[in-house]
Structure formats: C-alpha cells, structure tokens
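Beneath this line is the structure, given in structure tokens, with notes to follow.
Complex shown without one protein chain; remaining protein chains in place.
Take a look at subunit A:
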Amino acid sequence: MRFLITLIASSLLVGGLFLFGTKLLNNTSSSETDVLFVYNWGEYIDPELIKQFTEETGIRVVYETFDSNEAMLVKIKQKQRYDVVFPSEYTVEKMKKDNLLLPIDPDKIPNIKNIDERFLGLSFDPGNEYSLPYFWGTVGILYNPETTTGMDFSTWDSVWDESLLNDVLLLDGARETIGFVLNSEGHSLNSTNKEELDQAKQKLEKLSPNVRGIVGDEIASMMKENEAKVAVVWSGMAMDIMYENEDLIYTIPQEGTNLWFDTMAIPSSAKNIDGAHQFINFLLDKNVALQNTDWVGYATPNQAAFKELDEEVKNAKEFYPDKETMEKLEVYRDLGPEWTEYYNELLLEFKMSLD
C-alpha cells in the first residue's frame, strides 16, 4: 500500500512542480515591459530585421507564426496577448466589425508617406484607421509553357480548354475558386447575385474534367515537380514556385482578378501599443522594406522601396501590373455570414461532384 501511495504522490508532485516551473518560466518573460509580441504568417519577415529592430529600440520581440487568418482570429478572440498582427484584408474587415482591432495613430507613423497612394483608403478599411498594407498580390494562372505548347493564358476561359484534361490545380478556397469563375463571366468576384452565382457554378462544373485536384499548399510541390500543367494560384505562391522551377510563367488574365493584401494591425489584446507603432513604422522604412521585399519576394506597397528594386523585378508586369490591369483588380469584401456560407456551399458541392 505504501508503494502505491509513494508512486502516485511522487508522480503528482513532480508533475505539479514541472507545471509550476513552466508557468514561472513564462510569466517572467511576459511581465517584462520592453517586449513586443508579433504574430505573423510563417516565413514572412527577414529575421535579421527583427534583430535590427531590437538593436535600434531596445524592445525585445517575441515572434510567433500562424498559418491561416482563422487560426489567428481564434487566438485574438481568446485575448491572447499580441501587439502586432498581420491579417489579410477580408479579416481586417471582420476584425473591425468584432472590435478586435485598435486604431492606428498616423502621427506616430511618419513613414506612411512611403506607401503608394493606390494602396491606401481601400474599401476594407477606408481611411486606414486600423490597418496598413504590408504586402499585396493577385490571383492568376501559373502554367508551364513547354507542356502546354503555344497555349495562350491571357483569359480565364483558357483554363476550360479541352487539351488540359486532368491537368489543372485549383486553390481550396471558396472565394478564390468561385471568384475566378465569376471573373471569367465578367461579373464581380464579390457578387451577391444568386443568378450569377448559380451560373458560375454551372460553368465550374464544366471545368471538372480538367481539374486534377483542389488543394492547398500541395500546389507548390506539385507544380515544382511538373505534376500538373496549370494552376490557379496567388501571385505570392507563384513567385515561390517559380523560384524553384524557372520554366513556369505566371499571368493575370485580362478579365481581371482579385487584389489581396496582407496588412499590419494592432489587435485589441495589445499591451505595448507604443512599441507596436514603432514596429509598424520601422517596417515601413524605405531600407527596411527594401530588404524585407528582397527576402520575402512578394510585391511591396512601399513606393519608396519599390523605386530602389532591381529593374528586372520592377518590370515584372505579372507581379507589379501596369495601371490598366490594376484598374480591373478587385478586393474581396466581407460578404457576411450568409453569403460566405453560400460560396462555401457552392465549392463543397463542386468538390463532391468530382471523382
């Protein structure tokens, strides 16, 4: 009997001590005043810049990463402390509605002047009260010119071509997939017109023989290995893939497409609000943004940094489209739960109809 008591008591005691130890370990780190909690997408900042920020300001950065807007939202809603977050534009709209963001004081961020005016005051946050753009991009077609010999991908309709049987990869996102079908018909990708949406669904069903798969991150590896000829992807993802497989070409179809932003914002759970402003201002600095754009490889909204980029990068029309193309791009609006649900349902029905 004594053996049993010893066994149980010692295991509970040691376990309790460990638990207490970790609590202690974490408390000392979070009670420091000169700490900034940054919550960003994975691989989305040059780590050298974080060190530089700490050297310049003395603020220690605790850096954590997330892999989807939704995962980030859950943490913020549970009041987990973060001082700077990087939500995408439709999430900014949602967070604004739910009072999960704190206003940004423009006086504390003189580097706002570096941002290209085209990217300020957009519909998801007019007046940029709560968010400032970090990187931006589009949705387009990534294809391999060798295996699709001579095909022209300047329109969305080209994806429906019969020669692409079982060779097209789509993104597993309702807004992206339904959106490009709406675009191909000349409709807005924020459509809340049931007729247009049902028409889009019928058109999508015609695409099913060509669809190799509706996938997420796997698109990158599949395109790198030339497992599929064509993919509908985000421009940022396309850049990463093209870096490893130089044969591929990314193009924005002429009917127009989505314009997306990842933004910098201060969540309601922030404690070091001054530090958050300093960090955002730091990232908008010309040289910092230049170095970060080099490292991340996405399109920067920072005009001052853009001017300093290599000619080759600057002139890449598919990633920094000209004015004419820019006018056709559209930002996702938060459609509200009902229509979001309907979009999801359409994609789900399509997925189920695939073999």
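As a convention for this text, a residue touches a chain if its C-beta (ideal position, glycine included) is under 8 Å from a C-beta of that chain, and two chains touch if they have at least 3 such contacts; residues count from 1.
What we mean here is this: contacts and distances are computed from a predicted model.
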{"item": "Absent chain [UniProt protein name; select from \"STAS domain-containing protein\", \"Molybdopterin dehydrogenase\", \"Spermidine/putrescine transport system permease protein PotB\" or \"Hydantoinase\"]", "value": "\"Spermidine/putrescine transport system permease protein PotB\""}
{"item": "Contact with the hidden chain (one of A:Gln52, A:Gln80 or A:Thr192)", "value": "A:Gln80"}
{"item": "Absent-chain interface as seen on subunit A, which is shown", "value": "1, 3-4, 7-8, 11-12, 14-19, 21-22, 25-26, 29, 42-43, 65, 67, 78, 80"}
